Structure formats: C-alpha cells, structure tokens
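Every protein chain of the complex appears in place save one, which is left out.
To keep things simple, chains are lettered A and B as they appear, and every chain counts its residues starting from 1.
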Amino acid sequence: MRYHAPQTFEEAAQLAAQAPGVTRFLAGGTDVLVQLRAAMVRPDDLIDIKKIPGTAEISRTADEGWRIGVAVAGAQLGAHAGLKADWPGVVEGMELVGSTQVQGRATLTGNLCNGSPAADSVPGLVAAGAVAEITGPTGKRTVAVEDIPTGPGRTSLTKGEVISALLLPPRGAHGGDAYLRFIPRTEMDIAVVGCAVSLTVEGATITAARVVLGAVAPTVRLVPDAAKAIIGTALDDAALAALTKAAEAACSPIDDKRGTIAFRTEVAGVLARRAARIAYDRARGGKQ
Amino acid sequence: MPKDELKAEFRLVGTRPNRPDGLDKVTGRARYGADATLPGMLWGAVVRSPHAHAKIVKIDASKALALDGVKAVVTRADLPTGLTGEDWNLQENTLAGEKALYDGHAVAAVAATSRLLAEEAARLVEVTYEVLPHVIDVDDAIRPDAPVIREGAADASVPPGMPPNVVRYLDFGRGDIDAGFAAADLVREQTYKTEATHQGYIEPHACVGQLGADGKGEMWVCTQGQWYIRKMCSAVLGLEAAQLRVTPSEIGGGFGGKTTIFMEPLSLALSRKAGGRPVKIVMSRSEVLRATGPTASASMDVKIGMKKDGTITAGRAEFRMQGGAFPGSPVAEGLYCAFAPYAIPALQHIGYDVLANRPKCAAYRAPGSPMGAFAVESLIDEMCRELGLDPMAVRLKNAVREGDTASYGATFGSIGLIETLEATAAHPNLAVPLGPNQGRGIASGFWFNHAGETSVTLAIGEDGTATVSVGTPDIGGSRASIALMTAETLGIRYEDVRVNIVETGALGVNEPTHGSRATFASGKAAVIAAEAAIREMCNRAAAEWGIEPEAVEWVQGAAQPAGPNAGKFPPMSIAEIASKMGGTGGPISGHHESVPDGFGASFGAHVVDVEVDPETGRTTVLRYLVVQDAGRAIHPAYVEGQYQGGAAQGIGWALNEEYIYGKDGRLQNTVFLDYRIPVASDLPPIDTVIVEVPNPGHPYGVRGVGETGITPPLPAIANAIHAATGVRLRHLPMTPPKILAAMKTKG
Partner (left out) sequence: MSRIHVTTTVNGDTVEFLADPRETLLDCLRDHVGLTGSKEGCGTGDCGACSVRLDGTLVCSCLVLGVEAQGRTVETIEGMATGGELHPLQRKFIEHAALQCGFCTPGILVAAKALLEKNANPTDTEIRYWLAGNLCRCTGYDKIIRAVQDAAAEMRGAA
C-alpha cells in the first residue's frame, strides 16, 4: 500500500484518477482503518486528504451558511458555538458517532462516504439541505448530500472524485432541527433507527419541514410525506399521528443483528414524533 | 475449626491497602500477553474456517510458503495422532482434522517475520472445503434428524436411542416428585432460553512460544493457569510436561475463558518447525469472539409446585445445553445450582449435553449457574405474583441452612443464605419509591466455590521480609489478599510481603485461578506455609536460648518464651532471626502442597430497579444492589469489585449480549461494536453489602467471592422488567425488540 499526502484536492483527484488499483481516501480514518485491519479492503493507494490546507476549518459562507472542511472532526463541530446554534441537529448527529476518542478523528464527510444507511450524521445533513462540493479530475461540482449514498457501502462518486467540502445553507429565522437515534445501549452502537427533522415556523405554524430517516432503507431516506404531515400544523396530536404514519410507511428495513423489520418501523414513528417536537421547540424557542 | 474459634479481630485482614501490582498497572509497565518480545521472534497467524461445518478436502500452503519471510506452516498433519478423550478434543479444537466444526475453527497456522506478513501468508493458504449441513441452536441440535457433528462422541451416560448430538445425559433427584407436585396448591411449568455469551475480557489471547528440536520449550502467555497450559500443550503436541516451562504474564481478564488452550500449541508447533525461533501469536478481537470459549446456550424446562403460604413442595428441571462442537457444556453445574438456595423435599433433574456447530465453550464465571438461576428464579417470581406472595419472604421461607442436604446431594456446612437475604431485605434501596414504567426485581444465586490442587512456597528474606510464590494468576487482586493474610499470620507489615505469581518450574502443580479459589486455596496454603516458617523460626530462637522449641511462641512478629517457666529472654524479632539464619541452619521457608479441604459455598441476592420505555422497549437500569456472603472479606475493596464486576456481566447477559448467527452458520457479531458489553454510561452505581458468615474451613474464614455475583442479575432483571411492564421475558437477552413485541402482544 502506498501512502500519499497531497497538498491540494486537484492533486488528490489526479492521484485517485490515475491509480491503477484499489484506492481509498483517508480523512478521520475511523472507518478506513477498521476495514484495513479486518482486510475488508486492501488498498494499493491510500490518499490522506488531511494535509490539504483548509480541510480542518469551519467557516461562514457569503450567504450566511457554513462550509465545513473534510478533516473537521466531530469534537470540533461540537465545540463550534456558531454552527451549533444554527444547526444543532447536524452537530448532535455527528456527536453520536462513536466514542470520545472517535470524535477526535471521525468526520462528517467520512461518515457520508462510508455509505452506511445507519450513519448518524447523514440524516441531519439531508434534513438541513446540505450540499457536497466534489473535486474531480475535470473540475468541481456540487451535489445534494442525499444523492451521495446509493446503497450500503456505495456512493455516486466516480473514480477520481473526492468530496472537498460540505456546505450547509443559511439557517434563517425561526428554524430548528434535531436528530435522534435508537440504540440498545447508551453509546457505542450503530443506529437501529435514526431520524432527523428540520423545520421552520411562523408563529406556531410549521411553514417548511424536511424529515429524514436512517437505517430503515438501503440509504438514508428523505420522507416528503412525513414533512407534508406537519407542514401547516402546530404539531398537534393529529399532525404527530400523521407524521408517525408517514414515517412508518416510508420504512423498508431489514431484519438483522441490530433490529427487526417490525421494531424498526415502529420506532421510526416514535423517533419522528420525538425529533419533530425537539426541532419545533428549537424553532419556536429560538436557537438552542 | 469450629466457627466460634475463628478470630474476629485482625490487624490487617479486612483493611484496604494499595494493591502490590497497582503502580505497574497505572503506569503502563505491567506486562501482559502481547507485551513480550524475544530475540529472533517470528509472528504467527491462524487460518480459520469460514464455514460452520465442512469437510477439509485439501490444504495448499505453497503460495504462502513462497513469500519471502514466511518460515513455517503448520496443519493437523504436523500434530501427533492417537489421542483420546479430552486430549483429542483439545487437539481437534487447536487444529481441525477431517472437518471444520464451526465458523472460526483453526485449520492451519503460519509463522513469518512480521505480523503483517504472517497475516498476508495466512490469507494465501488455500483450503478446499466441502460444505456440510450445520446446526446452531440447541433445540435444533437435539432433534433426532439434526446434522450429526461427530459419531461416537457420546459417553456411557447416554442411553441408547438418544438423538445423535446428545453426548452426556444426567438424571438425578430425591423424594417423591409426583407426591411433591400433588401436595402443591399451584404447579407451573415454563420454558426458558439463554443465548451464548462471551467472557469478554479486554485482553485478547496472546502468547510467545518457543520449542526446540530437543523437545524443550518455553512459553509466555496470558492465562489463568500456567500448569493447565503446560499439561494441555504437552498432550496436544506429544511433549513431556517437565520440558515445557510456562510463565504467566499479567492477565487482562479471564472470567474462566483463559483456563484452556487455543492458539498456544500452534506457537510451539510453528516454533519447532521454524528451527526453534520464538513465535508470538496475538488474537484479534474477531478471533477471540469466533474461536475462543463463549459459554453455553441453554433451553430449560422448569416445573415448580408451591403451597399458598409459599412453601415449595417440588421442583423439576430439564436442561438442554450446547457447548459447541465438543462435549463439555456446564449442564451438570447448571442443574446442581438451579435449586441450590431452596430446601425442597422432592426434586428431579434431567440434563442433556448437546453438540452444535459452534466454538468449544470454556468456563465463564459460575459456569451453568446463571442459566439455571434465570429459569428457576424467574418461575418462582411468576408464582409469587400469581399467589400474591412477597418474593423475598418466599425465598427466606424456603432457604437452605447449615446441615441441609443440598439439591445436588452434598450437605451444607456453615452457609450464609439467611443472613444474606435478611441483609438484602433491610437495605434502603428496597424502600426507594418507584415511578411509572419502573419495576423492581430480586433474585438469589449460588456457587459452590472450589479448592483444587495447590502448591505455595514462602521464603523468609535476609531482612525479615517474606516472599510468597503462588501458582494462581492474579486477576482481581489476589496478590493483595494473600499478602494481607501472610503478613497477618507472620506478624509483619503488609508491605513486607511480596507475592509472586511464578512459572511452572518453581512450584508443584497448581490448578488455575478458577472456581473462586485463589484467595481461598492459595491463601490457605500461604498461611499454612507461613505457620511452617514460624515453627522453624521458633526452633532457631529456642536453639539460641537453649530451651525446648515447644517453649517458644510467636507473638507480633517475634519469637518469645511461652510463659515465665520457659525462661527469661527478650523477644527475638523475625528480622533478627532472619539476619542470622545463614549461621543457624540456613534458609528459612515454608511450603504447602495439597488439595485443601473446607471450601465453603456462597450465596448472593440482588435487587434491581429498571425503567422500560413503553414506546421503544428500551430498559434502563436505575439502581442495583448486590448482597453476598464472602465468608470473610480479606480486602473488602476487591470483594466489592468482584460483586460489581459479576453484576455488570450479568446485566450485559440479561439485556444485550448474545452470539448471533446467520443462516449460513457464521457468527455475525465478531467485534465489540455488535457484541454489546455494558459501557460506563449503561450502568448505575452498583451498591454492595458484604455479608460475613465465616467459613470454618479457612483460617481467616474465606469462602471465595468471584462467581456467585453473575448469577442473580439474569432473573432479577427479568423480574424487574415484568414488574415494570407486566410482560414476562423468558428468552435472553431481553432486547428492546423482544420487549416491545411482548408489550404489543399484551396490548
């Protein structure tokens, strides 16, 4: 295995494009190193993108959104007051990934590119309407985060393409988001079900919403019907019941070592209700 | 000695000094299995079967051997033939012969100049398999038409006509079982299941082995028993035991799982083939979970008869346990322990040891007892609820006492079950009010404890300090407790005793640290050895004073004349006697070798409060209480540690831990991510009460405290979940999907 530490994304993309064998990008490494150790992947070329200037930075964009570097670790997100105030759901999703130690390394981008339907940070990003900036051998493009994963362990990135930043839109006034997951222990598990909700309100009425489920389908799933169920409501019992039904209907999970189809479907509704309430309170009570 | 002659006041016993190995362990200096490196050392890696059951057609290692730096490959063909009984089982588990018997079964091993190279070479060993039908679940494995794992594995206990995977059958009891059930007001029978769990020690198995063409070998290994390693490796490889010297490293947890061999013979076999270069093998976590001893899984029918006043009139237990592809599940122990806390006139026990395509089970903390307790203690709770009885009162009403015949046939000596239950009932945790969705559960537990072959030497140093050599590796603080007892006996400071865990060449044979025996057996032997040294020191003083040895007594670390008639001499301290010993007859030491008698059984009772999320079925443990009879707590902090650790493992077993197999017979949760042991945030503080009903069979009253504590959590939590939700879970683990489904069914 050859180890590369390029200084620019263009260089990284060229390296990957020209590499003849198996290539992996290394950001936080909390997935790649596990796969290396278990010999699940045996890369010929490993491209460490953390040495590229700016990758460890979180910055405001011109439109009052956020640009998050690909080497920003979870602990850094959690310590960033401004980002946390705007997108607490995005931050809390990332902070649920692994242990304190893993938080010192794991990144949003890595969590996204691992392609797991249970990735804790991805529902929050999708609910927020986040966009990935991709650098490829022929230039840059941007793609909605929900269009990156295409199935367990697979992404829509083509050979030579590397995510060079994640972009969060401006939060705007009267918005709130939240992410909840279900795990059997209190920490250290992969989500059995995850749910992120992002919404905005005018007074008590929800004017816009995005509801996203994790671990109930081959990819993280944006559920427009669930959003419709609460838009125009004050999140009353009827709205919550409709939200529950829409969330359950969107599930096409599997039975596996972490949960059953029936359990995942049921809990998806529970988490949708609970996450919506938190997001709603955040939107109404000002930014938390 | 009689109970009332046991001393109750001590200078050191019962205090909490710093453990002697503490400094090494907090600074990273303590050396564990994987921490040794030797000149010329190679690294080993093991080729493992990906199939649950498969004929091994061909092993081709030519590509591996062609790699530069690969020094040896070992297959079963390199091991001696003609072994029988458990020796054959151990050899077959070390390296598969004709068939791979479970996912992870070792098939070949490779030695190379680096770890990465050894792993690479192991991947290049080509094994051709012919996959066979497999069976995983114990109830499937006992079916008459189940895939046959091994012909002829059944022992003489199995009657003709039994299903082919039954390898041991038990049937024992007492009294008139039918009359017992007829005398009851309520008779209930239920089936319970527990899944296999792993000991989950954080240190993976690791060793460095070296074996020359002359048959002389050395091994550094993390183990609970260096003599077991020596005996088993010698048997598997056809070596002479005396030629193999085994040195135990510090051990990073064992819980029974490090009382046997796995890859240790492979390091020796590879070393011999590689010209005697030492070979280090360190297992990965996946190898630990796939191929080392988990405990058995169990399917259990229990029937109990109870009168309206709570008197238990009869009990019947029929247990089926699989302990992997080899005989040896703890079904007998499970049956022996199941009714042990209860004085029941009529009992029947039936047991089946069943083979399945899983790793060979190893001991795990009170082997068998937690399963039996889960079934019996759950059913007693169910019946108490049905009859409107207080489960604590019922346990007290039926509790065994000194002189009772145990359910398994022995006669109980001094035991402390009543005292334990009374201390439990009086604890403030039982008065804490519970909120909605919360419930409280109680359960009892039992373990025999154990003595076993023991050999200890004590040597007096030139300055009057003492060195104790013991053969029981220290897992939970036994060096501290043995030092305390030795210092107490000699009348010197705790700091003046050093306890060493020594290699196989330094002592007679010792059984491992198992059966809660280290502080009991090595401690008892150390005290007897100290007494022998004291006698010799009295002799030296008597000789110097010119009086009879019988006229000298040992008081506070010094020899002195025993009364005014013996003569008037100032006390002669241990330091003074030691400083002169070269001129008064030579080195002074004491030693003791025996299978000590007098080990004492231990009972415990646990109380747990839980809260269950009605929407997700998730259980939170709110508070936890362990009460257990220690006999005497030599170092109370480490006794509490054993109670807390046992409870934590039991909580994991009850709620989350299990071996999960796919339809292909492969283990699906081979890393800690999905083999879910409790993390710090899962657990509440674990309150402890040490009950002390001294064991008259030990000079300081020790019973052994290591194992009983894992037994009650399984039923206590099931009982608490029932109290919180109204649903009864009879199949562990009690995961959120199972609890939620049960709640929905109940409506």
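General remarks:
The rule is simple: contacts are C-beta pairs under 8 Å (C-beta built on N, C-alpha and C of every residue); 3 or more make two chains touch, one makes a residue touch a chain.
Quick caveat, the model's predicted, so the values are computed rather than measured.
The omitted chain makes contact with just one of the residues A:G54, A:G104 or A:P170: A:G104. Contact with the chain that does not appear here is found for just one residue of B:A153, B:I251 or B:V705, B:I251.
The residue from A:L46, A:L157 or A:V223 that touches the chain not shown here is A:L46. Residue-level contact of chain B with the missing chain is found at 16, 18-19, 21-32, 34-35, 37, 114-116, 199-204, 250-255, 282, 284-285, 475-477, 635, 637-638, 640-641, 644-645, 647-649, 671-673, 677-681, 683, 685-686. Residues 1-3, 26, 28-30, 33-34, 36-38, 46, 48, 50, 73, 75, 98-102, 104-105, 186-188 are the ones on chain A that touch the missing chain.
Here, only the chains that are shown with their structure count from here on.
By the touch criterion given at the top, residues 37-39, 182, 184-190, 192, 256-260, 262-263, 266-267, 270 of chain A touch chain B in their complex.
Interface residues of chain B facing chain A in the complex, by the touch rule stated above, are 119, 123, 284, 286, 615-618, 655-656, 660, 668-669, 672-674, 676, 678-679, 681-682, 735-737, 740-741, 744.
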